[in-house]
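The structure that follows is given in the form of structure tokens.
Only one protein chain is missing from this complex, and each of the others stays in its spot.
After this line comes subunit A, so read on.
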Amino acid sequence: MAESMCRTLRDGSLEGEQAPALTIKDITASPFGFHVFSHVLSQLSSFILASKSQSRGIVIVAFSRSPSFYVDLLKRRGIDVNSSHKWIQILDCYSDPLGWKYQLMGSGNCMDVSHETPSNLSRVCKDVKDLDKLYSMILELGKGLVGQGKDRFSVAIDSINEMLRHASTPTVAGLLSNLRSHEQISSIFWLLHSDLHEVKVTSALEYLSSVVASVEPLHQTASGKRGDLENLSLLEQNIGKGKLQVRFKRRNGRVRVVVSLFLLFSHSFFFGRVWWDLLPLIMKR
């Protein structure tokens, strides 16, 4: 089931091992990747709050959504956000990724962008092209949460596609690989829309991860066009269905493949091996 991939992130890594890394990838024929990402994020957050996970905090590198979106998301899932600055930090690469607004502010032409998120929860990154700076900001935010000792934190990157817009594949791969090797990082996960890049890029990201979750359509249609339109209108109402295939690279060198069907209904995911498993879950709602 999909919960096993959340458990892998929750369990984190052993001493001397690289941190588990999850790639969530989707395609236009089944565009539910962000929903899966949000689901994993809220699951991991509840594990952290309940002290059930190895990591004690999470740093979200937000490219495609604003920090306030994530605060609302967690609130909606019933996660306590009042004490959230103790366990969550958001690196805001959404508001001003290239520093243009900051430059305009300097010349007095632009009103200050008032951030709805309290500043103790997020920090703005004004230059996403400098991945070394991004790396040190992630570490700084994380260490701010868990301290300099042995405690670990998790990292969530909401859009690798945005990162790849601004930096080359080797630099992004280098950043991810460095994060995985850092002794204070417990687990990492990221979202990739695989249609937007060449196969080589997707393969490189899969090479770097220990778990790959692919969101696929239920049936491969010859011409996806009509399916896409249907999907998009349903997606606006947060309804959808599809297949999630998760591949785990196990420590013994074997690959474990888990396939489950999912139903997305109003921001909630229901997973099951077969459709009739899902019915009672939906009825309960």
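Odds and ends about this structure:
In this section, a contact is a pair of C-beta atoms (placed from the backbone, for glycine too) under 8 Å apart; a residue touches a chain by one contact, two chains touch by 3 or more; residues count from 1.
The rule we apply is simple: contacts and distances are computed from a predicted model.
Its UniProt record calls the unshown chain "Elongator complex protein 4", which is the correct pick from "dolichyl-diphosphooligosaccharide--protein glycotransferase", "Elongator complex protein 4", "GPI transamidase component PIG-T" or "Glutamyl-tRNA(Gln) amidotransferase subunit B, mitochondrial". For the options A:Ile27, A:Val81 or A:Ala173, the residue in contact with the chain missing from this view is A:Ala173.
When the whole complex is considered, the residue among A:Lys133, A:Arg256 or A:Arg273 that touches the unshown chain is A:Arg256.
Listed for subunit A, the residues touching the missing chain in the whole complex are 168-170, 173-174, 176-177, 181, 200, 203-208, 247-250, 252-257.
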